[in-house]
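Take a look at the following structure, please.
Only one protein chain is missing from this complex, and each of the others stays in its spot.
Lettered A, B and C in written order, each chain numbered from 1.
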Amino acid sequence: MPSLADQEVTVANQKLLQRFQKIRAQSVRLCDPLEIEDFSAQPCVDVSPPKWHLGHTTWFFENFLLVPHLPDYQVFHQDFCFLFNSYYVTVGDRWTRAERGFLTRPTVREVLDYRKYVEEKMEAFLQAFPLDSKLQHVFEVGLQHEQQHQELLLYDIKYILGMNPLFPVYVELDDSSNSNIKKEWLDIPGGQYQIGHQGGDFHFDNEEGVHQVFLHDYGIASSPVTNGEYLQFMESGGYESFQYWLSEGWDWVQQNGCKAPLYWHFENDKWFHYTLGGFKQIQLDDPIAHVSFYEADAFAKWKGLRLPTEFEWEVACRQYESEVPKSANFVEEEHFKPIQNPGFHGNLWEWTSSAYRPYPFYQAEEGALGEYNGKFMMNQMVLRGGSYATPRDHIRATYRNFFHPHLQWLFSGFRLARYK
Amino acid sequence: MPSLADQEVTVANQKLLQRFQKIRAQSVRLCDPLEIEDFSAQPCVDVSPPKWHLGHTTWFFENFLLVPHLPDYQVFHQDFCFLFNSYYVTVGDRWTRAERGFLTRPTVREVLDYRKYVEEKMEAFLQAFPLDSKLQHVFEVGLQHEQQHQELLLYDIKYILGMNPLFPVYVELDDSSNSNIKKEWLDIPGGQYQIGHQGGDFHFDNEEGVHQVFLHDYGIASSPVTNGEYLQFMESGGYESFQYWLSEGWDWVQQNGCKAPLYWHFENDKWFHYTLGGFKQIQLDDPIAHVSFYEADAFAKWKGLRLPTEFEWEVACRQYESEVPKSANFVEEEHFKPIQNPGFHGNLWEWTSSAYRPYPFYQAEEGALGEYNGKFMMNQMVLRGGSYATPRDHIRATYRNFFHPHLQWLFSGFRLARYK
Amino acid sequence: MPSLADQEVTVANQKLLQRFQKIRAQSVRLCDPLEIEDFSAQPCVDVSPPKWHLGHTTWFFENFLLVPHLPDYQVFHQDFCFLFNSYYVTVGDRWTRAERGFLTRPTVREVLDYRKYVEEKMEAFLQAFPLDSKLQHVFEVGLQHEQQHQELLLYDIKYILGMNPLFPVYVELDDSSNSNIKKEWLDIPGGQYQIGHQGGDFHFDNEEGVHQVFLHDYGIASSPVTNGEYLQFMESGGYESFQYWLSEGWDWVQQNGCKAPLYWHFENDKWFHYTLGGFKQIQLDDPIAHVSFYEADAFAKWKGLRLPTEFEWEVACRQYESEVPKSANFVEEEHFKPIQNPGFHGNLWEWTSSAYRPYPFYQAEEGALGEYNGKFMMNQMVLRGGSYATPRDHIRATYRNFFHPHLQWLFSGFRLARYK
Partner (left out) sequence: MPSLADQEVTVANQKLLQRFQKIRAQSVRLCDPLEIEDFSAQPCVDVSPPKWHLGHTTWFFENFLLVPHLPDYQVFHQDFCFLFNSYYVTVGDRWTRAERGFLTRPTVREVLDYRKYVEEKMEAFLQAFPLDSKLQHVFEVGLQHEQQHQELLLYDIKYILGMNPLFPVYVELDDSSNSNIKKEWLDIPGGQYQIGHQGGDFHFDNEEGVHQVFLHDYGIASSPVTNGEYLQFMESGGYESFQYWLSEGWDWVQQNGCKAPLYWHFENDKWFHYTLGGFKQIQLDDPIAHVSFYEADAFAKWKGLRLPTEFEWEVACRQYESEVPKSANFVEEEHFKPIQNPGFHGNLWEWTSSAYRPYPFYQAEEGALGEYNGKFMMNQMVLRGGSYATPRDHIRATYRNFFHPHLQWLFSGFRLARYK
């Protein structure tokens, strides 16, 4: 008979179990609109097949919890560790990332069976073994990891569908448009501020290293740049004017013949874009989406302004939106597109001007989980705030997302900043 | 009421219709063992997704017969001409070949619907309109074209499945092995011989240009080289000895780290290979398969012998096997692997030493069909004889197949020749 | 007769002229040991032919001063603007950077004639026209620019000679080795510090934007890491252990088969390296050179330490070495190699952990000179301190050098830091 402490732990496990089931179900639900054929494609190296996301998130629980900690656990399939490892060198060899789209097997059915098998074992595990704090942490990382992949899943689904000339509809979207959002400058006085995650709730290692920064007086826009504003940049020759661009950004524009954000098409003298609701005309008041850092930075230079640093963003967010507001647009809202909505949380990840580098006092986690964040701290830029593909309970003001500056397929936008 | 001539034509159409239905059904039947996921993958640029083959062969009938000749014909889908054109510049723009694997849509179901739609229209067309000789030819090319794609379909299916570490079984294969085939030299006296296709039955333009060649006395092996013989080459260091290789072949070996034919794996001190029946141990007396021209040529040099020219092959074939024998191993036999079987027809395409160049008097067909053969007459080598993936009624002694010399994924083998 | 003001300006011009002549002569003197053949080679895209450096630095004066400001100036050769423009899009089209090594003409003789012609015109210009402050700035940038190219010239000369299996000697070097340098931790208390260049003396726009930063207590090594220390990293398997490496660094190691710093060779059980004095055995107490940022960062992780930020470096430098010491090893010393010498200035550029991004308040210069620094602020890391190829009067504590993190051919080393 378990001790009182055990009972408490069991209650904790019970809550974990419920979150586990809810999060696991959401991954599959996001795939509901897909055809079987959509699950295996990899139209560019940054995209992973939806099937692979479903398998990889399962592999995470299998390899970091069941294999080492559940007695007598039998792996579902001996080849899946090889097939569904992403980048964990610690864990062993893995299938080449760029060739994930070649894997027609296991089938979607088999991957769903794999999910079910691991879920049942995880449930048994959670019911039988109170997790100590270390295992609770690994389990929590597993949940957060799956939520991150849910977001990537939507990026990838949109890319897979949006690169197809048939422009399939993922979900019917409401095209109605709110009244205009009033944009204003939020002014923050200079001084010493604290950055980084405090408190015991979940966060990644890259948010740790609470530290002081000094900020000079600055202003930050109360809402992001819109399609209409960006169109002015385009129409004034922004993509043809090298002087707004970083040198590597200009190379990227030239080599790829960039003329507009990703998914934009010019037909019959109008701009359209592919959305998860299909091929639609651009709405001028919606936030600009699917821009690379290079494009965001060039737009800011054209405006004579700049992007905020990640520190400026974090300080402003804490000051003006200390909690995630109910009106924020996260995946639970099922808008499946950015909406006209001021504020810092949700809608679109916002490029900052900060390179993704470790905070002072940063320490990578021990073991394989230490490969989660730290080793990517080079040649990437920080984004903040979350997107309409981010789970609401996954985001917080200190969350640091990061991508290479040329990428457009993520759900990215940006807001402007200035010194006073 | 149709005239007598019309009635005859109708009878002819009726036969065409039956062949049409039979051939069309066979394309789909070859895909029966596949999972939906297998239909869309393109693991290398030479491979096309099975779904694409099914669509492209349908597009051929739609674009070359229905659109120009069936009154009031409505295309099944306006984007399919773009999606399913292969290389016919005459017909218009097309989807990039290397990105066929990115097309998750149309779905397999929709492609099958497309097939059904076009088949019904074709049947109506054939029943309503007696085909004149020109249209009969186009129709016949459509059938032959679909048969060629059936063969490619099997190459591609094998590659898609065989590159997968799970090594899925396409069909259960009988592993029993016949008694040994006796190999001997067939001697052909020198002299003037006639080459090329004569007579009114179907053939491609590249077989035309009947002409004389002079051949010197030669001998040609009565059956192809076997796994056992090839293993001796491997074990004597063939892949490490530059002197047997053409310079570009040696580069190919070095750059790709080639050590064996495609699909071969060395495990536990034994050689295995992936077959359409799954992962199997090599059988020494079976014909060697999945070798590039470079490998065939290097083997011959190692033996102090050579490959036959395509003319030597054709003359020997006509002399020793004037008709396709019943015992030949074509797709109808459903062996789905090369078997121990002497002779010139079926089993495996045989690399010859001849570059694929036009015959004297060669004239490409007019119009889009003229793109079928002639424009590929560069940097490719001729193969003769057909394979276990070739339809039996598709082959003849004059048939010229052609592939680039580094390719291994086709069903290729070779036999040896020598001067006397 | 010039007014008093004019006379003063003339005196100023006279000093400028002397500096001009001295700096111009130094560029050519650095090439004295070269054979004519060495002037045109470009063995990798990052290297420019010495001849090109000599032409490009001349083009700078011609295009930014003589063409716009010297009345009736005739360009030396109408094609040279095209041939010797580097990356100034403002100025017009230019010869492809990667193909500079294809330009056998103009000859070295003609480039030296070009230099002489422009120098004579510049002297006439300086004697005839008192420069206003704006032109003085452009002229000063021209001098600083030429000094930067002198440094690159030595990098490139070393690469051109060092990639040659004959390992030519650039200059005879003294191999004697000082007594050991004592390394200690310099401790800096946390607090608010000022960063950036102040005062009227020359500096680049990227040093501007004087601003406050907050630093936490830290320690910084009094001298850089040595060959001996780095060898321990190598011998403990540093290049085979992914866990010390950034992900892109590990890819770089794998793809390039890196096993040691650039120019190192292992022969007869000993490590040698190519130096400007030829092929020599490694001296353990010398500072490690020719490491990429990835290598510096991996070494620090292996040690359980870290690189300093550029701010930490600048603060420590100002505190411990407020002026460039006489003992510092710059190009004037003609050691042509790093020596055992503590301190912050000279010897080798030191990789910091800071990404090269704009300071707060950063404003790029107007016009073509605005392309000098700002557009490169992406995917590069900051280095500080100067090297034995840097002109002594060119360096200062606020100087920000920057290179991509995989590059090794620059004269780079690093020192360690830690939190307390």
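Convention: a contact is a pair of C-beta atoms (placed from the backbone, for glycine too) under 8 Å apart; a residue touches a chain by one contact, two chains touch by 3 or more.
Please read these numbers as outputs of a predicted model, since none were measured by experiment.
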| item | value |
| --- | --- |
| Chains in view touching the one left out | B, C |
| Of B:L83, B:M122, B:V213 or B:L276, the one touching the omitted chain in the full complex | B:V213 |
| Hidden partner chain, touching residue among C:W95, C:W185 or C:W271 | C:W95 |
| Residue numbers in chain C that touch the chain omitted from display | 35-43, 51, 79, 82-83, 95, 99, 101-108, 160-161, 163-166, 168 |
| Missing-partner contacts on chain B, residue numbers | 87, 89-90, 192, 211-214, 216, 242-243, 245-250, 353-355, 357-358, 360-361, 370, 375-379, 405, 419 |
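Here is the rule we use: only the chains that are shown with their structure count from here on.
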| item | value |
| --- | --- |
| Fitting chain B to chain C on CA atoms, where both chains share a sequence, rotation angle to nearest 5 degrees | 180 |
| Copy pair chain A, chain C: interface residue numbering same or different (half cut) | same |
| Of all other chains, the one whose Cα centre sits farthest from chain A | B |
| Inter-centroid spacing, chain B versus chain A (mean Cα positions, whole Å) | 46 |
| Distance from the mean Cα position of chain C to that of chain B, given in whole angstrom | 60 |
| Junction residues of chain A, two or more chains touched | none |
